[in-house]
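Below is a structure I'd like to ask you about.
The complex appears here minus one protein chain, its other protein chains still in place.
Chain lettering (A, B and C) follows the sequence in which the chains are written, and residue indices restart at 1 in each chain.
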């Protein structure tokens, strides 16, 4: 294990923040106070936390996310309270309440946005990588996309484009078993994403998404290779999402007990805890303290979001253009 | 060689018709009488002839073509004279002079159209294959596309789509070395199209496009497998186009003498002749007779096209809808 | 008459046509649901449930769940249509035309013209549109003006469950490509819908309400808002003639002209954007052909030139409202 204590605590905090953010949103959504579509990332924490920790905190490294973007946003370092306000549609939201859950972004720290269009982020990452290449920033662009997005032409085009220009892009396939109600084992022709990436000349690897250590190891290796000028890489991360496709999805397409068993035996946070406690690398106290801190943060975030006013009506027509 | 004399003569006639059609268009275009963009297929004859001869003459088997569509159209059996009129923009054109070179089609015999959009035909073939599947016609849909089109997301999406539904589609990559002025050796990331197809779970094979016999053998095997219910197949056909990307292209991006050498040593028609004459399978007389017949046909086609009147102005606004 | 939802009305229309003609097939993401999964099949019936049960009834050779591959399956719909099927494909939200634009605008819309009238492309593209559910900028667009702009396509924007069923049956029987717009906020709206089959014609406006003081044209969800406005105006003595064109392409401009001849005043209510939108289009046609009958400027009630915002208060302010319609009508009838 090549992470020091602080790094481990950071990683755990990241995953716990995501989990609590999502679990809480699940409950809050049920109260009817949150507008629009909400897609939760619970169960997939090790991907965001394991990959994004290798990126620099400034804007030279970037992340392009998906409709299921809360986890990536938190891992990049978006303001959790402003995110919550955004999702509630309130003043002070990270995107001034114009974007909502599906469009959370903070370009100033390299978070290029959640995306309402499946596959829409992959070419944006090529652009960010082009910036890094032209400006010689040494930056890496990480593109997260789902198993459904892997069958979208835009994604495939972007992979080829990144290859022919040796762009510094890490393509991360988050295969959570389903695209809406459709199984990834059916939708991905050939059934071997790593081979598909190889068809574009991109080296890839499959990792168990429940295992933070496996993810961060694979991502670290890939990102290092990219920074060394090797061009794009690919990671196929495999896990299951815990909630429905969106809040409100009855998920009858899933085998009975699929999630129950997954949560019970394969929860990435539990596996992380077990691993670090077993090796006596971190203390249970330290982990519990993080749990408490995160719980307070999320409580505050929800309270503040609920109390925040709606955005000013005058903002309806602003921000369409820089000038017009 | 599993072709009988008649089949060989047919194949030769097909290739010769394409060659003469294109050579003649090259000359005619230079006179300034042909409007618009014209993309010639000379040098690629063995692909159209070798693949399409395996298809049934009715509309159950289909071909989706490209902007470089004359060869496919002739091989499917489009009326050569009506094609010529179409390309001249005259009354009696196969598409009533509304489409021109880039939109030649005859759906009644399964020719689904040349296509002005690179990659546009691939999903159409999936649709034709769906028709074959739903109506249980036993039909096969052949989709021709270029090396440039192989990097277009639509093409890649279509391949996956065909795979997951085991659609009877033959994907034929006509790799003529260039997309406009861009080399296929550069644009196709990874450089191995057969491996790319495998990434979608589609079995493929590379063949030398100068060798009619190799092409028709590979296509025959693939089409048989498709008819047997095996789902999509892929063929990577490799050759060089003789003329510019379009008529008027100065082709300075090509190495000097590239085409001269290609024509001299690797012309598919010459190779065909050599092969059948060497084995004394066909007589030189028979082949020459075909050359003469085709020459007359093309002469007549050009004469008739030149003499044909322009289409009636009243047709400008017709054929937009069946009813409106 | 039975009272059913918009989504049920669409479901009934598709079921009817699938029974009637075995060439009618369905394509789309999760239109059945559960493809390849270990649980229930036919688990979704489409994102808002309009195709529920059709997979179970008609089976896997008629109802095709697709990967997220819009250009492939919308293109396949076009290719299937020219070769003998009558596909009904769902582009989940109209915003996603960005990934299927080629098949829509450059293939299916152009085949017949480019091929000199020698083919037909009978397919229906169902698509969700419209603001009002908090779905924000990438799931709320009303892009029917873009489809109306392009020749070769027919564009249907139904306003009630009754209309939806009859228009959907017409759409499936039509020999041209039809883009069928379903407002996501209306999916659960209820209305009287007969059990049997019936068609509602394209290119024939529906007179929702007769009146002599001002003509109001509205389509889709705006019809119900315009009805509310008309009721309120009637209390003030202003009688609106409310027309629902039903289809944006073809457009029944004759009916609008006829009404404007009577009223001398026109207000167009449209949820699509103002620039090069449908309200502008209708305005231009009527002002060109009905200039001398107009007693006041044509007023357009539309959103402003911005995307659909997320926050509920902004979103509501974005959409035309009965109040804004009342105000617009009063402005052309002189406040009366």
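Just so we're on the same page, a contact is a pair of C-beta atoms (placed from the backbone, for glycine too) under 8 Å apart; a residue touches a chain by one contact, two chains touch by 3 or more.
Nothing here was measured: the structure is a model prediction, and the numbers come from that model.
Set against the missing chain, the residues B:102, B:170 or B:198 yield one that touches it, B:102. Residue B:152 is the one among B:47, B:125 or B:152 that touches the chain missing from this view. When the missing chain is restored to the complex, the residue among C:86, C:110, C:165 or C:246 that touches it is C:110. The missing chain lies against subunit B, touching residues 35-37, 86, 89-90, 93, 95, 97-100, 102-103, 115-119, 148-149, 151-154, 178-188, 250-256, 258, 310-311, 313, 315-317, 320. Not every partner is drawn; the one left out touches subunit A at residues 59, 62, 64, 93-99, 103, 105-108, 112-113, 115-117, 119-120, 122-135, 141, 153-154, 157-158, 160-161, 164-165, 318-324.
In the full complex, subunit C touches the hidden chain at residues 71, 95-99, 101-106, 109-110, 113-114, 136-138, 143, 145-146, 148-152, 249, 251, 273, 275-281, 283-285, 287-289, 291-292, 294, 296-300, 305-307, 309.
What we mean here is this: only the chains that are shown with their structure count from here on.
Comparing chain C-alpha centroids with the centroid of the full set of protein C-alpha atoms picks out C as the closest. Subunit B has its Cα centroid 45 Å from the Cα centroid of subunit A. For subunit C, residues touching at least two other chains, in rising order: 67, 69, 71-72.
Multi-chain contact residues of subunit B, defined as those touching 2 or more other chains: 153-154, 157, 160-161, 164.
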